[in-house]
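A single protein chain has been omitted; all remaining protein chains appear in their positions.
Coming up: chain A.
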Amino acid sequence: MTSPAWQRRRTAATDLWREFRGNRGGLAGLCVLAAIVVLAVLAPLITDESGLDVISATGTPLQPPSGEYWLGTDVDGRSVLLLTFWGARVSLLVGFAATVLSVFIGTLVGIVAAHFQGWPSAVLLRVTDFFLVLPSLVLAIALSSVLTKGIWTIVLAIGVTSWPSTARLVRAQTLTIESRPYIERAKALGGGHAHLIGKHVLPAVLPLVLANTTLVVGSSIIAESTLSFLGLGDPTSVSWGSMLQTALSSGAVTAGAWWYLLPPGLAIVVIVLSFTLVGRALETVLNPRLKAGR
């Protein structure tokens, strides 16, 4: 009997896509994101990785944009275009991985806190409040300076500190769903916790989580750039944050090397803006409360 269910899901997805298409900002964001993701994935194929090596760098340091180096070179004589290109890979990887971690923790905590009344809920909510009031950047800095330096440390630091808002959102939505009479009916039919959550709560909460996820990716990328900029990132890999950091520490700013600062900075703005546009568009499409006001 999966056929009518799948058919229904397909029509739902088509409807969703039609509504999403109507939102021009969201569509533009999606196009930009698709282009960036494709370029980042194809980076090893269309560029030469050896250009990232400081030793084999061919250009002279801090050369302004020219025909050979479209975006100039950095302090070590490497192409800024190539660095920005490869930086996208790290930024996207960290952004997505941290988001998956954060949304997973947030959804789990949110549903459990709403579904189980009594002490488990109280404990989880206090923990959520604790993380919510703690300045997450400071916590992430502390975490990544204690743990060994590397991409996964940054992922962990961001993921562990950014879940509380997701948890709050999911908890609110779960509480709304759980007050519906069909939950009472499912209980009377003999459904246990797993059944209630898996069959009724999760499918109703997931669309909101999806919209939220897209927004979290943007903030995770900013967090990654911030941590790298503060010198807490992986020193062996190039990311936009670390590019900005070397630019600042090597005196490129005072030397007036604008071509070294602008590309990574603009890249961060564009990618975060795109994620936010897509996230907001998804939110208006999926959240009935936002739709009603328009």
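Please note the rule applied: contacts are C-beta pairs under 8 Å (C-beta built on N, C-alpha and C of every residue); 3 or more make two chains touch, one makes a residue touch a chain; residues count from 1.
Criterion: contacts and distances are computed from a predicted model.
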item	value
UniProt protein name of the chain not shown, from "RNA polymerase sigma-70 factor", "Membrane protein", "U32 family peptidase C-terminal domain-containing protein" or "Peptide ABC transporter ATP-binding protein"	"Peptide ABC transporter ATP-binding protein"
Listed residues A:Gly191, A:Gly231 or A:Gly265, member touching the removed chain	A:Gly191
Contact with the hidden chain (one of A:Ala204, A:Leu230, A:Leu248 or A:Leu261)	A:Ala204
Absent chain, residues of chain A that touch it	1, 4-5, 8, 180-182, 184-192, 195, 199-200, 203-204
